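Below is one structure, written out as structure tokens, with a few remarks after it.
All protein chains but one are shown in place.
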Amino acid sequence: MRSPAPILPLAFSRVTYIVGGERLFGEASFEIGPRQRTVILGPNGAGKSLLLRLAHGLIAPSNGQVLWRGGGDADTTQAMVFQRPVLLRRSVLANIEHALKLKGIGRIDRRSRARGALAMAGLTEMAERPARVLSGGEQQRLALARAWALEPQILFLDEPTASLDPSAIRSVETMIDGFHAAGVKIVMTTHDMGQAARVGDEIIFLHRGQLVEQTPADVFFKTPQSKEAKAFIAGDLLW
Amino acid sequence: MGFLESLSEAAGLIAGFDRDLAEIIVLSLTVNLTAVACACLIGLPLGGAVALYRFPGRQFVTIAIDAFMGLPPVVVGLVVFILLSRSGPLGVLGLLFTPTAMIIAQTILVTPIVAALTRQIIADLWLEYGEHLRSLKAGTMQSVMTLLWDARFSLITVALAGFGRASAEVGAVMIVGGNIDHATRLMTTSIALETSKGNLALALGLGIVLLSITMSINALAYFMRARAGHMAAFA
Partner (left out) sequence: MLLVFGLPVPLEAQTITLGATTTTENSGLLGEILPQFAVATGLNVQVVVQGSGAILKLGETGDLDLLLVHDRIGEDRFMEAGWGELRRDVMASRFVIVGSAEDPARIRGLGDPVSALRQIAETGNFFISRGDESGTHAAELRLWEGAGLAPQIDQPSWYRQSGAGMGATLNIVAGLGAYALTDIATWLGFGNRAGLEIMVGGTDPRLAEPGLANPYGIILVNSVRHPHLDTDAARRFIDWLTGPEGRAAIAGFVVSGEHPFVPTGGGE
């Protein structure tokens, strides 16, 4: 099903992001490998969203390079889901078909892939509804279904459950598990330590634009290496 | 001359269904709506393109389009007149004093309104859609098309603003059309003519008829909009 040529691993090589003379991210060099679910943690303003946007190509680094080392076509094999889902003023089904159309998928293929993605998200019965009357949780599931239809190798999620209630959070996490099971690399930011423990295989911990730790999740939560990470887990480090 | 007299004139005009009046109304709507359609054909993509494409002089183009919303109709009429006059550069087309000349003049008047309002609406919507569309690697042209479609209900209001401008103006159509009976006489030029004859009650009566037509078209657009898109959901 998935594109045969892999794009991962993803490497940041001496990447910085500077706005108006102020360095908001970096300098950072690290690598993100395939399969494992990577969760990015850090207090507010640590640069979590910037890291996702630099990786996804929404913003260009001021210095350094973001490299896809796998050799596959990185342009067409990524997807991103935002904290507040961007839904078009169209029906639920048309939202997915629009994304597929931009990928150059033909009309008939579009319809069947969109239907399949809606079924995966449990939104089949809402296909013809205007997307923007859905509840917050349904909207985020639609955003995930849209990403699913794109058949990405890697999915970036920027605080996908930050404004959702517990049951909606659960269904979103279930869908993220579905992506993972299908072999999609997950890179996600969150504020929720419990969620990080549930979802993450690997933690990248950022503080003030710097990468402080990149460790397996169980190691991070049990024996954090840096004093910043210790303080963060203890709830003392707020910014 | 009182308003009651004008109201009864207007009622009489509508009830009597005068053939000449019907012809003037049909011609007015044909000219106004064709001009608005042409202006939308040019102004919607233009406004969308100026909102999203980055090119040198973009600020200047934006300011110019905004400023051209205030083009005085008589000036536009005069320029089109000079161009279309037999002695002008486009004189061979023989378009002066025809409905086509009026459509050209009104298209020039309405296009900046459509383009300027479209640019603003699309730029605002881009703030919301931009990251998603860039995440999908949408080209600028694809983004413009997406935004134009998703802004469709706001853009109906833009077209109505253009129609308001076209149906209300008299300066340009008077000059390039010539207010020729049975050929280029519109509602507004008829009102100007009756006023100049001192038939003020009839002139105001025609004005009331014109206003009723404008109201009907806006009401039609409102209900179409409401039906088509459960406003709360899409707007």
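The chains carry the letters A and B, assigned in the order they are written, with residues numbered from 1 in each.
The rule is simple: a contact is a pair of C-beta atoms (placed from the backbone, for glycine too) under 8 Å apart; a residue touches a chain by one contact, two chains touch by 3 or more.
Note that this is a predicted model, so its numbers are computed, not measured.
In the whole complex the chain that is left out makes contact with B. Only one of B:Glu23, B:Asp66 or B:Glu128 touches the chain withheld from this view, namely B:Glu23.
Residue B:Cys38 is the one among B:Cys38, B:Ala51, B:Ala151 or B:Met187 that touches the chain not shown.
Take subunit B: the residues that touch the chain left off the picture are 1, 23, 26-27, 30, 34, 38, 85-88, 91-94, 96-100, 103-104, 107, 178-183, 193, 195-200, 202.
Quick note on the criterion: only the chains that are shown with their structure count from here on.
On the side of subunit B, the complex with subunit A involves touching residues 128-129, 131-138, 142, 146, 149-153, 229-230, 232-235.
Every residue of subunit A that touches subunit B in the complex is listed here, in rising order: 56, 58, 75-76, 78-80, 82, 86, 88-90, 98-99, 102-103, 130, 132-133, 150.
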